[in-house]
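Only a single protein chain was left out; the remaining protein chains are all shown in position.
By letter and in written order, the chains are A and B; residue numbering begins at 1 in each of them.
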Amino acid sequence: MERPTGVYFQTMTMKQIRERLKQCDLIIIPVGSTENHGPNAPTGEDTFLVTRMAEQVALKTGCTVAEPIWYGYHPYHHIGMPGTVPVKDEAFIDYLVSVIAGFWNTGFRKQILLNGHGQEFVIPIAIHKFAKIFQVPAIIINLNWYHAIQDKFKTKEEGGPYETPFIHADEVETSWSLALFPEFMHQEWAVDTEPKGFLPEGHIDKAGNLLHRPIAWYGHVGGGPIEVVAYPEGVVGKATLASAEKAKEGVEALLDYLEKLVRDIMERFPAGKLPPAEMLSQRPKEELEALTKEPLTEGWRNLYTAGNLWG
Amino acid sequence: MERPTGVYFQTMTMKQIRERLKQCDLIIIPVGSTENHGPNAPTGEDTFLVTRMAEQVALKTGCTVAEPIWYGYHPYHHIGMPGTVPVKDEAFIDYLVSVIAGFWNTGFRKQILLNGHGQEFVIPIAIHKFAKIFQVPAIIINLNWYHAIQDKFKTKEEGGPYETPFIHADEVETSWSLALFPEFMHQEWAVDTEPKGFLPEGHIDKAGNLLHRPIAWYGHVGGGPIEVVAYPEGVVGKATLASAEKAKEGVEALLDYLEKLVRDIMERFPAGKLPPAEMLSQRPKEELEALTKEPLTEGWRNLYTAGNLWG
Partner (left out) sequence: MERPTGVYFQTMTMKQIRERLKQCDLIIIPVGSTENHGPNAPTGEDTFLVTRMAEQVALKTGCTVAEPIWYGYHPYHHIGMPGTVPVKDEAFIDYLVSVIAGFWNTGFRKQILLNGHGQEFVIPIAIHKFAKIFQVPAIIINLNWYHAIQDKFKTKEEGGPYETPFIHADEVETSWSLALFPEFMHQEWAVDTEPKGFLPEGHIDKAGNLLHRPIAWYGHVGGGPIEVVAYPEGVVGKATLASAEKAKEGVEALLDYLEKLVRDIMERFPAGKLPPAEMLSQRPKEELEALTKEPLTEGWRNLYTAGNLWG
């Protein structure tokens, strides 16, 4: 996040950014959280997961990475947990809409919001709100890392590396943390807890809805206890079972997919190209042409003349 | 931001954080922006200014630093500038309120929001809104780095190091950037521009309101042009005149003051101590006691039971 390697947007000058935009106008925006992940793992875990992923793909593909969103959305059962910083719903959504708009206006009209936290049902709301306000051509994608490689979380019974299913700060998530940022991890302090639910097993899914059950893990309140009372340790599962080794295969598959996604987008729509504007907006043709010109060139008008972020 | 040095909250585990809170329950929250600062300086300039300041004071005093707010508030004349990512007013304010509340609930009941960007009139609204919603004892301070050392920006005529007054991405701000994060700077690409105004000189102040004029630099619309039209370079002033040397004395004075502020607060109110609750809130005594206990100890209740962030 702080090295002059040309990966992070905020470490670059406008001269460097303009040159980058001529090569690749796709930016990855890591969307994380600040959340209690137990005595053994950093509270920035969800953010470091996706910044470390994004950096590696940026170095390989030449795309750009935005400095991360450090504070995220949280469902009710997270509220009150020390170490967790939950952002007000509307503020989080409009914060993302503002960030998407700012990068679009700069010229990054292709964006991947790479999500590292349990807010996969909120980020799409921001993407669509951006589009409804501004109605301009763009490719904006929310990729939740765990959805990119859904078959890489299997338990040993299913032929996978893990003993327990993915929930929170547990065997799975801690293994990925050991693989991506071991320098912040302290397994010597790891603890285990026993997940609890109030309804018969099988109705409500677990992290990432990877078990394809009828009710999403976030699709309920009251199906399970609030964490501040039931899991004061900040862990829901068996963190002591974690190892970097267990995550290796998944990490490689994830990086491969993210790289493929970037290349597929850029191949189909090279720098400066987008799907046909009239297929993505009914704004007047003249207006769309002015808005999609290269910023600061003759006839260009900034995005905020077309849509009102502050209304 | 990414080294396991025990400075940044998000790099620490909850075990480390609980131990830290016993020594020092003060956190510095760097509040920056992502903004065009010219062809020669990084768009994260306002954020790097305050993270680099906060880190050094944390290492000396043992306080903690939060990972920064990378996307900030912007006045009208910034809107539309490529490279600048302006956040919707209410979203920025409520994002800050949420962050203050999350850290307060964690045990950091003393906070310094260290501001590096022209949003010094917005951050106080978040501080007071937090207090109005929750009405709990706390010491929450907004320190704008340029207000900590108001006499360190003098021009040569006034006996100072600079040739021009502080405006934006100019001689002053670029000098401070060269002093604090030279690795992102490219003075070989620096350019100069001529500041323009529509009213006679003397009415409207400049950055930080350091000239003590009748109208704050942010207290108007229409007194000067919008930057995307008048200063497409992203610079308002003479960046080519900048040098790290010119900023040295100011940087040292700033770090000394920030250290003094942290020490003065912690000396008067050691870890776990706050001004008398009944002088800061008329909530029932019993409720204030439950809220201000050490998190997760017997009788503690989380902050969100008392004030409604989502109301």
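We take it that a residue touches a chain if its C-beta (ideal position, glycine included) is under 8 Å from a C-beta of that chain, and two chains touch if they have at least 3 such contacts.
Note that the structure is predicted; figures quoted are calculated from it, not measured.
Chemist: Of B:Met12, B:Ile29, B:Met53 or B:Ile140, which residue touches the hidden chain?
Modeler: Candidates B:Met12, B:Ile29, B:Met53 or B:Ile140; residue touching the omitted chain: B:Ile140.
Chemist: So one chain is hidden, and I want to know which residue out of A:Tyr71, A:Phe92, A:Tyr162 or A:Tyr304 touches that hidden chain in the complete assembly.
Modeler: Answering carefully, the residue with contact to the hidden chain is A:Tyr304.
Chemist: Residue by residue, what part of chain A touches the chain that was omitted?
Modeler: 290, 301-302, 304-305, 308-311
Chemist: Could I get the residues of chain B that touch the absent chain, sorted low to high?
Modeler: 75-76, 79-80, 89-90, 93, 120-125, 127-132, 135, 137-144, 147-150, 198-200, 203, 212-216, 218-223, 225-226, 228-230, 257, 261, 264-265, 268-269, 274-275, 278-282
The definition used in the following text is that only the chains that are shown with their structure count from here on.
Chemist: Chain A and chain B are the same sequence; what rotation (0 to 180°, nearest 5) superposes their CA atoms?
Modeler: My answer is 180 degrees for the C-alpha fit.
Chemist: Measuring centre to centre with CA averages, how many angstrom lie between chain A and chain B?
Modeler: Each chain reduced to its C-alpha mean, chain A and chain B end up 26 Å apart.
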